[in-house]
Structures are given as structure tokens and as C-alpha cells.
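Pasting in a structure now, in C-alpha cells, and then I'll have a few things to ask.
A single protein chain has been omitted from the complex, and every remaining protein chain is retained in its original position.
Now for subunit A:
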Amino acid sequence: MTQVTNTVRFVLDGRIVEAQGERRTTTVLDYLREQLHRTGTKEGCAEGDCGACVVMVGELNAAGTGVDYVATNSCIQLLPSLDGKSVKTIESLKKADGSLHPVQEEMVKCHGSQCGFCTPGIVMSLVNLVQVLPVPSRQQITDSLSGNLCRCTGYKPIIESATKACAKPEALKIDDSADVPLLKEIQRAKTPTLSLDGEIIVQPVVRTRKGNEFVSPATIAEVADYLVKHPTTTLLAGSTEIGLQVNKQFSRPDHIMYLGNVAELRQIQETDKAWRIGAAVSLTQVEALVAQAYPDFTEVLRRFGSPPIRSTATLAGNIANGSPIGDSMPCLLALGANLVLRRGEKTRNVLLDNFYTGMKKNVLEAGEFIEAVELPKPVAGQVFRAHKVSKRFEQDISATCAAISYTLKGGKLSGVKLAYNGLSPFPARAPKLEAMLEGKSPADVKAADLDAAIAASFTARDGLRATWAYRALVARNLALEFIEEQKEVA
């Protein structure tokens, strides 16, 4: 094993674990199972899609008085990103008196486990849910389980056990009082380390003998500085993509920079006209942010992935990855989102519309990164609609996702911005369709005209998730639905 320096420190059930000698790409799951012998957490897929590996990752809350948790897929999270945080595994629920957490107790009573392999992950997803939502609705329960596969039960007794567990609100919260002081003790520095010359030194969490590093800076200045010095650095936020590359391709990037500890990147700033969403803001936060203004966007984000995915994944990550079926981009394109790009001290603004140059290619220069996404707030009369179509509603990849924004002026469509994913090498607006719609009254829009514009706009291409014929048909039907339902609103 490659020799490493420094130590990953995290809190586990009232003690500090110091992980030494681990690869920079060791996953949290492997570390828990192989080094700590906490084998209750399981590997089902190693791609964040089955939930058998769900644990709770905690951070000291803003006031420093308690711990905020998110359910996390430990299989795709890299161990060094845990530095300064705490972890709760299924074993953490064990109490000295042998009693079970209400979720566990009801899972037993309701016959919620059969083969039991998915069960620890399901328990952890539900325990995480009831930390903040002591009386969840059925929909909130199923949403919390959208990333937990069970092949045996048919889920009915699992949903039932979650409901019943909440009848004991006093026992739902896990006791983490012993963790709080320890979390304070291992907090990462909030300011950069400077050399005698005043230059920033980004301290690695893990550094190998060859000079490969995992760094976890606290400030944008460090991020910018490090990226200029190491422009090939892999940026890590939600780890939904990198985790897969590590597990499936055995990827081991020379330099990995985790953005989750950069306070400035985790902020949402608000002006009259827009939200400025930092690159490390989670999709869960964005969901809440846009729920009132753009409910369809919230629904697309809800269906983006399971809570463990959404609580770590970011808009900037989705954008930078640039997948042709990236789900946030059609919404952001239709809403005219703007990106703040930064290299060193310099920033520039680029419309998302102008960001992509090809399949998984974009205008980012070496050493440049997305600092924030600026999302315009709705203007009076603006209609925003979006919908994602996939084989399964939850935690699935789009056949296509469509989004539109327009206003009705005198009954005519105006300022139409229509965007899709899944139809082209990168998510993009559809100018020919927009031009066809612009200035028309919704009733005058003909399906055949949309079909012609779609045929003229995209290269027909059958894909793994859908044929072109289906995608084109859905693209047309969604456009029709988006404008038809607004007839009376004008």
C-alpha cells in the first residue's frame, strides 16, 4: 500500500476514529466493513442505487450545539471527505439496555425484513428521516426510501413500520450528546494555512509518497489557488460520479479536492432578482429553495435521485459533469441560469446556455471552476413547467426531461425558453421549437409543427433508455401539455 501522511479523523459513537494509511479513494463503506468490522452496513451495488450501504453522516450544526445528519450512500463516499464529521451506522443504534430504536422495533413487529440484507440501510434511511420529521406523511416515507431497494417484501410492511415507529416520538432521536464535544475537537480549520511568504498552503487530508493528494479546503481562495497549481484536480462534492469511477473503473485521480467544507460555496445568497447558489449547496437545499417559485423544478429535483444522493449532490456538479441526461439542466436552461466561473482571483459570468461545447465538453478553462449558479427568480406572469419521464418515477435516469418558461402576453406565448435533456449530446434549449412557439396563442400550436421542429432540431438517435421515436413523441407531448394547461391563466 502506498504510504500516506496525515490522518482522517471522524467521530463514531462517542469516540474519535483516526484512519491512517488508507488510500485517498478508500470508500467509507470499505473502511467501516474492513477496518472497523462494522459489517452491518452492506454493499449491494457500489453505485449508490440500492441503499444497502446507507449510514448517517453528521456535521456540527451552525450553533455548535448539536449534529445535523444526512443519509448517505457510504459505498460512493470517499473516506477523506468524512474528516471533521461524524458517522452513525446501524451498530450505532445499539443501546446498553438492549432495547431497539422504534424503527427497528416496528420493522420486527411488522415483518419488515425477509432476507434482511437491505434492512440495515432501510433502517438507517428511516431513522434519518425521523430525526427531523417525527410525523412523516406516507409520501415522505416512500420518498425517504426511494434509494433503498428491497427485493423481498414489496415494501408494504416497511412503510407501515415507519408510520408506527412515529407513534413513539420521544424515542426517535438518537443520542449523540457524546459526539458534540468530539466534533468540536476535530473541526477542520476555517482559514487557510499560509506560508511565511503569505502564500496559501492547502493542507492535504491524505497525501501519498508520490505526492498525490486528497485536499479539503475551507475557503474559496484555497480552492482557486490549488486549482491553478493543479489544474487536473478532480473536484468532489456529492461523489455520485467520482464514487462510481473509483468503484467501477478503479480510478485514482492524482489530486482530489473535496468542496464540502468550503463555507462560502455552501451559501445561498439572495437578491431581488435571483438566487446565487454556491457550488457546494446540496440539491436538497435547492429543492426547498425553489419549492414556492418553481414547484415543477422541485419535483424534478425530488425525482433526481434518492435523499442520500440529493443531500450530497450539487447543481454545479450536475452541470460540470454535463451528462446528456443531466436532470437539473433543462430546468436551469429554461430559467436562464447563469454560471459564475472562477479561475484564481478572476471570475466571469457565462450563461448556462453558452456553457457546453459538446458531449461532456464545456468552456471551463484549465484551473477554472464553477463557483455559483445564479438562478433568476420568477417575474410577474411567468409560467415555468418541467417534467421528467423515466421508466421508474424515483431514482431513475431520464428518457427525457423537459422544461419551459414563458409568459402569456395577450394570450400569446412570449419569451419562450424550452429545454430538454436526452435529445442531444448535452442538455440544451431548442431554438427552433422556441421560435415556432413564440408569439403563438397556445390553441394555435399544432402537434405536427412541433414534430417538424423537433425533427429539424435533433439528430435521431436510439438510446439505451428509449428509442428516438419515443423521445421525440414525449418531447412534443410535453411541450403541448406545458402550454395547453395554461390557457385559462392568460
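Keep this in mind: contacts are C-beta pairs under 8 Å (C-beta built on N, C-alpha and C of every residue); 3 or more make two chains touch, one makes a residue touch a chain; residues count from 1.
The criterion applied here is as follows: contacts and distances are computed from a predicted model.
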Practice problem: Out of "Xanthine dehydrogenase molybdopterin binding subunit", "Carrier domain-containing protein", "Branched-chain amino acid ABC transporter permease" or "Hydrogenase maturation factor HypA", flag the one the UniProt entry gives for the chain missing from this complex. | Solution: "Xanthine dehydrogenase molybdopterin binding subunit"
Self-check item: Touch criterion as defined above, residue of A:59, A:264 or A:394 at the omitted chain
Solution: A:394
Quiz item: In the complete assembly, which of A:28, A:52, A:375 or A:423 touches the absent chain?
Solution: A:52
Quiz item: Which listed residue, A:151, A:348, A:409 or A:446, touches the chain dropped from view?
Solution: A:151
Quiz item: Of A:58, A:120 or A:204, which residue touches the hidden chain?
Solution: A:120
Quiz item: In terms of residues, what is the contact footprint of the unshown chain on subunit A?
Solution: 33, 37-50, 52, 89-91, 93-94, 100, 103-105, 107-109, 111-120, 123, 138-139, 141-143, 145-159, 247-248, 250, 387, 389-397, 399, 464-467, 469-470, 473-474, 477-478, 480-481
